[in-house]
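Down below is the structure, laid out as structure tokens.
Removed from the display is one protein chain of the complex; every other protein chain stays in position.
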Amino acid sequence: MTVHENFSIRHLTDAILESYEVESVIIKVGARDQISSTVVAEIVENLRMLIFAGFFGQKKLKMDSIEYYVGDLLESLVYHLQKQITRALLNVTEDEPKAEREAERVTHEFLSRVPELRRLLATDVEAFFDGDPAAFNTDEIIWSYPGIYAIMVYRVAHELYLLGVPLIPRMMTESAHGKTGIDIHPGATVGHHFFVDHGTGIVIGETTIIGNHVKIYQGVTLGALSTRGGQVLKGVKRHPTIEDHVTIYSGASILGGATVIGEGVVIGSNAFITKSVPEKTRVSVKNPELQFKDDDTTRSVEFNQEEFWDYVI
Amino acid sequence: MTVHENFSIRHLTDAILESYEVESVIIKVGARDQISSTVVAEIVENLRMLIFAGFFGQKKLKMDSIEYYVGDLLESLVYHLQKQITRALLNVTEDEPKAEREAERVTHEFLSRVPELRRLLATDVEAFFDGDPAAFNTDEIIWSYPGIYAIMVYRVAHELYLLGVPLIPRMMTESAHGKTGIDIHPGATVGHHFFVDHGTGIVIGETTIIGNHVKIYQGVTLGALSTRGGQVLKGVKRHPTIEDHVTIYSGASILGGATVIGEGVVIGSNAFITKSVPEKTRVSVKNPELQFKDDDTTRSVEFNQEEFWDYVI
Partner (left out) sequence: MTVHENFSIRHLTDAILESYEVESVIIKVGARDQISSTVVAEIVENLRMLIFAGFFGQKKLKMDSIEYYVGDLLESLVYHLQKQITRALLNVTEDEPKAEREAERVTHEFLSRVPELRRLLATDVEAFFDGDPAAFNTDEIIWSYPGIYAIMVYRVAHELYLLGVPLIPRMMTESAHGKTGIDIHPGATVGHHFFVDHGTGIVIGETTIIGNHVKIYQGVTLGALSTRGGQVLKGVKRHPTIEDHVTIYSGASILGGATVIGEGVVIGSNAFITKSVPEKTRVSVKNPELQFKDDDTTRSVEFNQEEFWDYVI
């Protein structure tokens, strides 16, 4: 490195150290270890290998060694989860021994719920296969479908959220959001047989409640009505309730904490809903007039609404 | 590890082994090697290095060593493709030698089509450059544009799909979907000079047929009309046909297996189309009335449709 470079690097270093003092909120300084998003990502991959055993990773799943397959994964999960959860809890308490005890408790409580998570995810895989004519078999869904990946990560993160773990659940769902374009907040509540197709652009807010056998397509927003309050709205139910056997087609928005979509409702593509809808209703946008033009004429036609009930990709 | 931890891990292991017996559909047990999504991802990267030679990877492409560059890539591709295709075929046949012979045949047939894939992709790169004022040069398109990456992976996966390889093609396109937000089913048929701009949220269904010189923007759905049948609809043409020189602007949905968009048609942003459109027509949503409010008045205006023919980002 040239003298000039040496000089300029010292110069740049000083300028940045100065800026660390001014913009100190966006640095994380201290001897304490921080949550590692890399390790959290590895934890998610190990949980996936535990839940969908034999589908991912290098290890082969053989009947005669299945116990070691599970034991190895659990040992590594216990170790890393406890460490990361401890670090997360130290963001809300100063008491290190307390954080460690709590992390151990939470880790074991969480891992004891994995069989229940598997039970739910088996119903999701079933819903995906029944709902998608393009699915070759359930293996393809587990190997390839972004929807099942996003739901798995959400279900895992939701349990940690319920157990009061800060930061890590959102870190998990945002990493799945990055991989799939499906943004499910870990605070949302979702029943069994949940089907998400394609999924890109889906947003499901923190206080959303979703029942069983619900189908949601790409670009659907389950959101809130008003941002006015900002942080003041923390904890308030701001997002809708979707009851059992509801189907919501692509691009629809359903907004508001008091909005309840009744059992068996079908919401058509691009509908914009801010009020409750009674059960067994089918809602669709009355198709906006389309204008057809060619070189010599202009024709206006309206589509027959009947035609696009219940479409799917 | 403490005795307590040892105990609890044994306890957790038993619970999970039990759940493997109950939810056995979502585990993959057996001595047989499974498809590795990691290896499939490496295959895609090697194919990209073969198709867009010299743009990606560590190896430099020099004229005097170009033969070794290609030979090395092909050797590795032949080896890994045969192995993964064999594993894929063993999901549909028990006959291992037959699967191996078939995998060898398919691998060589597929690789012999790479020059044709390059010919098509060269037309796509040309269409991208001609279509996007923001493009610096064709190198930038190959290095940076998600659309060209998604189309490359689709074209590769489509050939494997045509050669009857199960699972792997969808694994490839879903991985590209994850990277780009562009979801093109490997079963779709796409002509030359295909231009996809921005691309996030695009969904192109399994039985879609797309002609030459077609332009598609972000958030466009080429989908199916009805989900009623589920798996029963497998194989039926459920998605539209798009003829040559069609442009489809952002957020438009075109649905139904009988829907044909004629040559030279322009579909305006957010249009929702469930019927065929005759050639050389320009279709747009008659813009919904907008409401403008300020503190003292409320005005309603309608936009002049003329203004937003043929917009692009």
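All chains are identified by letter, namely A and B, in their written order; residue positions are counted from 1 within each chain.
Definition applied: a residue touches a chain if its C-beta (ideal position, glycine included) is under 8 Å from a C-beta of that chain, and two chains touch if they have at least 3 such contacts.
Bear in mind that the values here come from a model prediction, so they are computed numbers and not experimental data.
Q: Kindly state which of the options B:Y20, B:Y145 or B:F194 is in contact with the chain not pictured.
A: B:Y145
Q: From the list B:V25, B:L74 or B:I209, which touches the chain that is not on show?
A: That would be B:L74, which touches the missing chain.
Q: What residue numbers in chain B mark contact with the hidden partner chain?
A: Within chain B, the residues touching the omitted chain are 50-56, 58, 60-63, 66-67, 70-71, 74-75, 78, 108, 111-112, 114-115, 118-119, 121-122, 125-126, 129-140, 142-146, 179-181, 198, 200-201, 215, 218-219, 247, 250-251, 269-270, 285, 287-295, 300, 303, 307-313.
Q: On chain A, what residues meet the omitted chain?
A: On the chain A side, contact with the omitted chain comes from 1, 5, 8-10, 12-13, 15-20, 22-23, 25-31, 33-37, 91, 166-167, 170-171, 174, 177-178, 181, 183, 185, 187, 200-201, 203, 205-206, 219, 221-234, 236, 238-239, 251, 253, 255-256, 270-275, 277-278, 280-286, 288, 305.
Criterion: only the chains that are shown with their structure count from here on.
Q: Quick check for you: after a Cα superposition of chain A on chain B, what is the rotation angle, between 0 and 180°, in steps of 5?
A: Rounded to the nearest 5 degrees, it is 120.
Q: Approximately how many whole Å separate the CA-defined centres of chain A and chain B?
A: The computed centroid separation for chain A versus chain B comes out at 22 Å.
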